[in-house]
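I have placed the structure first, in the form of structure tokens, so that the comments after it can refer back to it.
Just one protein chain is left out here, and the rest sit where they should.
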Amino acid sequence: MSRLFEFRFIILAPAIFFILLIGLYPFVNLLITSFQNITMFADDTSYSGFIHYERLFQDGRFWGAVMRTLLFTLVALPIQIALGLGMAFLFLNKMPFKQVLIAIILLPTVISPIVAGSTWRLMFDNRFGPINQILGWITGTDVELLWTVNLDLVWPAILVADVWQWTPFMFLLLLTALSGVDEEQLEAASIDGASKFRIFRLIILPAIMPVMAVAILIRGLDLVRLFDIVWTMTQGGPGTHTETISVYAYQVAFREFDVSYSAAFALIIIVVLTILVLGFLRLVEVER
Amino acid sequence: MSAAGSKNNTRKRLALGIICAVVFFFPIYWLAAISVKTPDEIFAYPPVWLPKSIDLNNYYVLFRDGDVWTVFNSLVTAGISTVIAMVLGTFAAYSIARYKTGGPNFSMWIISQRMVPTICIAFPVFLLFVSLKLVDTYIGLILLYTAFNLPYVIWMMRGYIQDVPIELEQSAYIDGLGRFQVILKVVFPMVRAGLFATAVFTFIFAWNDFLFALILTRSDVTTYPVQVTGYFGSQSTFWGKIGAMSMLGMLPMFFVVATMQKYIVRGMSMGAVKG
Partner (left out) sequence: MKLSRRTLLAGAATIGLVSSASMALAQSAADIAVEAAKQFAGTELTVFYEAGLQPLDPINFSGPLWEELTGIKINIVEAPLDQMFTKIIQETKAATGAYDILNVIPNQMPDLALAGALEPLDDYIERYGYADEIAGIGDVYRNNQMTVEGVTYGLADDGDVLLMYYRKDIFEDPEMQSGFKAEFGYDLAPPADWQQFNDIAGYITKTMGPDVYGAGMHFQPGNFQYLFQERFRVEGGTFFDADTMRATVNSEVGLKVFNDILADIEHMPPGVEQWGFIEMLNAFMDGQTAMTISWPPVGRWTAGYGSDTEALSWLPETTVGGDVGYALPPGGTPELAIGFSLSVSSASENKEAAYLFAQWMNSEEISLQRVQLPFAMRDPFRASHYADPEYRSRWDGADEYLDALQAGSVSGLLDLSLIQTDRYEEALRQAIGRLWAKEDPQTILDDLASQWDDLTDRIGVDDQRRVYADWASKPNAYPN
């Protein structure tokens, strides 16, 4: 029995060692630094209390970034799910060239978000990109929309880029989930005369819920951490109009080198996110 | 549904499917097109949709100037870290799945490690790497990606392993196989699809990373996303190079998607339910 004890720890230990190495030191460092007062010019390591946390709480730019990020997440996520679901239904049954088409559709998901952002910056460019041209053909007029400058257009532009990149991911997850739905149940229900909508709501939806939950969690988390696409398309501009939490965090940490402030910033984000995610996971576990 | 009706249906779906594929592929086409345009074509207004010829000069320049090494760097760091993460992570997952090591809270903690936004720990990690002399080294990045991906591997593989009927293992024990052998010869083959799917996504996460690579490399181990952003200059935007480098960076991923597609789909359907 004691041999059993050792075995399960031995095979676990290397992984945990790695995780701790990268996970523990930064966390402890952030904790300590957030109570000091290190800035770009001063390495003041004396205990400074909660001044950075207070400042964070009163930092309008911080709350702005939080609001924007949450708003964007709440808009982008349902769109990706809906579109992904629609496409999944489309590809559910047999179709010629199915494998090829799926492979093509998956491409945006496997490229770096930096490349995706750069690509869409190019696409939306007034001089070098085709989007304005295409819009011009559709509307029959000259379209000179400035997608990375106009306040009303920047978020839609970022939305398009993100939806383009991640809908295929949703599509794949939901496709596999839909393929796992019990065929017999579906047939029985349709023989009984149930409407398509009822079938969806009462049979399909519950069956794919576990997968949807995973998808929502992963994508939701990624959206809250949105950085790469915004960085290549607008760098948070115009002004701070598209500044997400990560972009502002980068600003504070690596442009202003407000080391202690950014440590408090980082810590709060980590703690809040962890609580939210664990809460979500508990919820999902309980449901099952 | 009648046979004729379903054929129509299939045709409609095929048409829609093709439209989907075109829409999603179009930006990639644009990127590929710009990578083979001549400078005059790149700067032409209105933009040129179909390049008159395929000018491979941009690619040639990337090879000549050595920029293409960054793709190699990405391959090495993402690839090796994936292998290490898969090995260590799967064994760790087995320990948690079968022995419930650490209890439910422990696995929660492991998952929470993946939740951390990169930017939050970037600077502390940099300081750590400075003291360990790991900045701008292959080992440093590999270590980092391994550590960052382990929670995901453990989480996913735990689910796949739990799906394997324990009777299989028990009968293997009875047959006289040792614990390691049971894992390798009985469990691994059963979760092969899951292994592939998880490995692919682990690789993608490391491959696509930007922020860590930006902060932790200088010139020796620059990865390809960092290289691409370097082409956006204050007095020059090398769209041709951006296009070419992006395409080169996509090539391994095309390959992965094409060959692994079967496994990805199967793996996801198996593990997705358990999550």
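In order of appearance the chains are A and B, and numbering begins at 1 in each one.
Note that contacts are C-beta pairs under 8 Å (C-beta built on N, C-alpha and C of every residue); 3 or more make two chains touch, one makes a residue touch a chain.
Computed from a predicted model, the values in this text were never measured in an experiment.
Listed residues B:N57, B:T137 or B:Q162: the one in touch with the omitted chain is B:N57.
Summary of contacts with the chain left out: across A:A13, A:I51, A:L92 or A:L146, the touching residue is A:L146. Within the complete assembly, residues 40-41, 125-127, 142, 144, 146, 148-151, 237-241, 251, 254-257, 259 of chain A touch the chain that is not shown. Where chain B meets the omitted chain, the residues involved are 39-40, 42-43, 45, 57, 61, 123, 126-127, 130, 135-136, 214-215, 218-219, 229-238, 240-241.
As a convention for this text, only the chains that are shown with their structure count from here on.
Spacing of chain A relative to chain B, judged by their CA centroids, is 15 angstrom. The touching residues of chain A, when paired with chain B in their complex, are 4, 7-9, 11-12, 14-16, 18-19, 21-23, 25-27, 29-30, 33, 87, 90-91, 93-99, 101-115, 118-120, 122-123, 127-130, 133, 164, 167-168, 172-173, 175-177, 179-180, 210-211, 213-214, 221, 224-225, 227-228, 231-232, 245-246, 249-250, 253-254, 259, 262-263, 265-267, 269-270, 273-274, 277-278, 281, 284. Taken in their complex, chain B has these residues touching chain A: 10, 13-14, 16-18, 20-21, 24-25, 27-28, 30-31, 34, 42-43, 45-47, 49, 88-89, 91-92, 94-96, 98-99, 101-102, 108, 110-113, 115-125, 127-128, 143-144, 146-148, 150-151, 154, 179, 204, 207-208, 210-211, 215, 224-225, 228-229, 232, 239, 242, 246, 249-250, 253-254, 256-258, 261, 264-265, 268-269, 272-275.
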